[in-house]
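Below is the structure I would like to discuss, written out as structure tokens.
Every protein chain of the complex appears in place save one, which is left out.
Every chain is named by a letter (A and B) in the order it is written, and numbering of its residues begins at 1.
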Amino acid sequence: MMFPTLRRPPEWLLLLMPAFFVIAAVILMPLVFSLYSSFTPYRLTKPDTLWKWIGTANYQKILTDGKFWAAFGRTILFLTIVLNLELLLGLAIALMISRVTRGQRTLRTILMFPMMFSPILVGFQFKFIFNDNIGLVNNALQSLGFTNAAAPWLVDAKLAMFSIMFAEIWMSTSIFAVLLLAGLFAMPQDPLEAAKVDGCTPWQSFRHITLPFLTPFIFIALTIRSLDVARAYDVVQIMTGGGPARRTELVWTLMSRTGYVDARMGIANAMGYVSILLSILFTLYFFRKLSAARAAIGMSD
Amino acid sequence: MTAARAREKTRAERTHRRRRLALRLLHFAGLFVTMCVICLPGLWIVLNSFRPSVEILAKPPDWTPSFTLEHYRAMFGGAGEGGVPVFRYFRNSLVISLSSTVIAILIGMSGGYAFARYRFRAKNAYFVGLMLFRAVPGVALSLPLFIIFARVGIIDTHFGLILVYVAMNVPFTIWLTDGFFRQIPRELREAAEIDGCTKWQAFWRVEFPTARAGVASAAIFAFLTSWNEFALASQLTRSAESKTLPVGLLDFTAEFTINWGGMCALAVLMIVPALVLTFLVQKHLISGLTFGGVKG
Partner (left out) sequence: MTAVTLSGIVKRYGGLLAVAGVSLDIRDGEFVVLVGPSGCGKSTTLRMIAGLEEISEGEVLIGDRVVNALPPRERNVSMVFQNYALYPHMTVRENLGFSLKIAGADAATVAAAVDDAAAILALGDLLERRPAQLSGGQRQRVAMGRAIVRRPDVFLFDEPLSNLDAKLRSQMRVEIKKLHQKFGSTVVYVTHDQVEAMTLADRIVLMRDGVVVQVGTPLELFDFPADAFVATFIGSPPMNLVDGVVGEGDGGGEVIFADSSRLPVPVSARGGVSAGRRVLFGFRADSLMPRGHSVREEGDVVSLRLAVNLTEPLGTETLLFTEVGGAEVQGKMFNPRPVVAGEVLDFCLLLDRCHLFDAETSAAIRV
């Protein structure tokens, strides 16, 4: 007689089970729900609308909506500029600190300072600092006699974009610098010395030895960073709320306004899905790069 | 050596020395500016929490230093002026962050251990898949959670927020603990098993104590994430019963005015615990981040 063998699930699965379970309950299920509701005209004020299937109408609506595309494009632009600058600045800071001989620990500690700030705190902090009336920047400019006018840091379209980018970069450059610094410390010294002997200029050693070695660390930083690019929502929401007059509107602020202020949950969820896809694509891309880079310098086991 | 050649040599040396000096100055200046940019905003907040409101709002700006505890007094005075129940918020934040951290660490450690110690098919896919859930933007998640939590009746409760933070922290805890457990040689566990431990004992008596520092830093990371989170908390909490400090910060803003001094004082209250905790574990935090995550 044959019985189907009832095997105990493997240990790794048992160990991962709680994680799967809690994530399924708190993230996956709501996501399924929001996927469904993105195909309905659901409004918080009219609960019955949840049961009305309207197909892809919401998606069609946002994909033909100029305001959405403006916010989407602005978000991509924002992320591109911000991530690149953070990487470059982080690399520069890491290189500078790695060459310090005394007080390095202190500098590294200070470097981690912005990492522990709540994004909303960063938002308020820079809202305060860039305030056109009583902010530190304008006060300083005026007191030092550069100008008498109050620069509209958070009102002018270009200046406001600059301000929120500044806040975002201030908040997130640290993670790059800290991780790249760890990479620099982990780097073996003999290849660098060999390169020197082989006649490399400092720039050449950096380009051909240091940078390839740092690549996996760069992608670790980019991956970790891409996990919460949406943190920018907190900062922008507080500093400008997407305004004035949508001049700093990002996908996230638009979505939040559509959902909570206008109570149009269906369409907000459709936007949510676009933003989720955006985040996931970013993360996946960097993860792949990370694996490749690790394999390239033999870090994988 | 002729005199001309000697002169040439000293000239070359001099330019070399000059260039080195210039580089050092540049290096120093770069570091100085960087550190200023990093420190000044925080310092500005701290300073302003001790400045009287009149002075903060003074126009033209008043740079003379003065000192007052009015904002702190108002803040800790509870429902006094402004009526922001800071103590309640602080307690809510603490309860929610601590419990979600403990639970997330237990769940995440178990998952991280699975990734560090077991071989199974499609391991990387599982790993990346879990991380992608961390990538879901809080705002996007808050929309359906808001509706579901309202239905289930756990909106505006500690429990609801704890649940959310556990789910949010588990993936990253897995990443970190995976890295820490990977750094512990497998033989350690095997030696313990040969020494007579059960698998359970081998973990708690040998592997866990060895990874303790790492687990602690993963815990602090989880704690900070919960402590600082705003996007979800701002939608899932409403009353003083469950509002956390980041949401409480909004209480200082009215329609058109902001109580800057009070806000700065609350900001200081928020940042101090985070500051202390981070400095305690900075070293391990970095090693965990760089070690874990998709390998092999």
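The definition used in the following text is that a contact is a pair of C-beta atoms (placed from the backbone, for glycine too) under 8 Å apart; a residue touches a chain by one contact, two chains touch by 3 or more.
As the structure is a computational prediction, the values presented were derived from the model and not from experiment.
If the full complex is used, which shown chains touch the chain that is missing here?
Those shown chains that the absent chain touches are B.
May I ask which residue of B:Ala192, B:Ala233 or B:Cys264 touches the chain that does not appear here?
Final answer for the missing-chain contact: B:Ala192.
For the chain that got dropped from the picture, name the residues of subunit B it touches.
185, 187-188, 190-199, 201, 205-206, 209-210, 212
Quick note on the criterion: only the chains that are shown with their structure count from here on.
Need the CA-centroid distance for the pair subunit A / subunit B, whole Å please.
About 14 Å, centre to centre.
Mind listing the subunit B positions that touch subunit A in their complex?
My answer: residues 27, 30-31, 34-35, 37-42, 44-45, 48, 56-61, 63, 106-108, 110-111, 113-114, 118, 120, 124, 126, 128, 130-145, 147-148, 163-164, 166-168, 170-172, 174, 224, 227-231, 235, 246, 249, 260, 263-264, 267, 270-271, 274-275, 277-279, 282, 286-287, 289-290, 293-296.
Which part of subunit A faces subunit B closely enough to touch in the complex?
My answer: residues 10-13, 15-16, 18-19, 22-23, 25-31, 33-34, 37, 44, 92-93, 96-97, 99-100, 107-121, 124-126, 128-129, 133-134, 136, 139, 142-143, 170, 174, 178-179, 181-183, 186, 217, 220, 223-224, 226-231, 233-234, 237, 252, 255-256, 259-260, 265, 268-269, 271-273, 275-276, 279-280, 282-284, 287, 290-291, 294, 299-301.
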